[in-house]
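Here the complex is missing a single protein chain, while all its other protein chains stay put.
Chain IDs A, B and C follow the sequence of writing; residue 1 opens each chain.
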Amino acid sequence: MWNEKNNVLEKTFEFDDFTEAFSFMTRVAFLAEKHGHHPNWSNVYNKVTIQLTTHDEGNVVTKKDRDLADAIDSL
Amino acid sequence: MWNEKNNVLEKTFEFDDFTEAFSFMTRVAFLAEKHGHHPNWSNVYNKVTIQLTTHDEGNVVTKKDRDLADAIDSL
Amino acid sequence: MWNEKNNVLEKTFEFDDFTEAFSFMTRVAFLAEKHGHHPNWSNVYNKVTIQLTTHDEGNVVTKKDRDLADAIDSL
Partner (left out) sequence: MWNEKNNVLEKTFEFDDFTEAFSFMTRVAFLAEKHGHHPNWSNVYNKVTIQLTTHDEGNVVTKKDRDLADAIDSL
């Protein structure tokens, strides 16, 4: 479930361990390139937190963010 | 199903597209490092073929290969 | 230059673009696994910020953090 707050879409994903988390990040990285839209994201061990907002339109949540969020959820 | 032939364990994995295939390879790469044992592998678009053999013991299939094969199947 | 503050070693790396940044992250991910020590890190487009601290010893900077920092700098 993506949480929208302060003009940012945010979701945290949890995995079994670091390598599972990083492999997920690799898949998201390819998606981000394909979409030409990149997350603000962080990782600690098995957790990945992804934040999406559109800088070019003044740091608000746009269709670009929702499309990338949907694509990530489809992985 | 791993196929053993000519002292090599081999299996081909098929995915939806290149990025899925490469993300799988990333997970296998971490496993290989963890096991201290590395595959001879190739990729064409959505297909990944993995060959396992143990160089240090004269290019035969050993427990190292079977352990890595099992770990890959558990992904 | 790693900056030590509030019991955390921190450094930000900047690259040409997202894929350069993410490829660097891949190399760091392998190092982290090898060291059995994982960063708290974040990425926005071409920037990667790495924070190192040792949870198991009460969130202080230890030799583990300095060793991983050195290894990252050697990439």
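The rule is simple: contacts are C-beta pairs under 8 Å (C-beta built on N, C-alpha and C of every residue); 3 or more make two chains touch, one makes a residue touch a chain.
These numbers were taken from a predicted model, which means no experiment stands behind them.
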| item | value |
| --- | --- |
| For subunit A, the residues touching the chain missing from this view | 26, 29-30, 33-34 |
| Footprint left on subunit C by the chain that the document does not show | 19-20, 22-23, 26-27, 30-31, 34 |
| On subunit B, residues whose C-beta touches the chain left out of the figure | 18-19, 22, 25-26, 29, 32-33, 38-45 |
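In this text, only the chains that are shown with their structure count from here on.
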| item | value |
| --- | --- |
| Distance from subunit C to subunit A - Cα centre to Cα centre, in angstrom | 20 |
| Whole-Å gap between the CA centroids of subunit A and subunit B | 30 |
| Residue list for subunit A, restricted to those that touch at least two other chains | 19, 22, 26 |
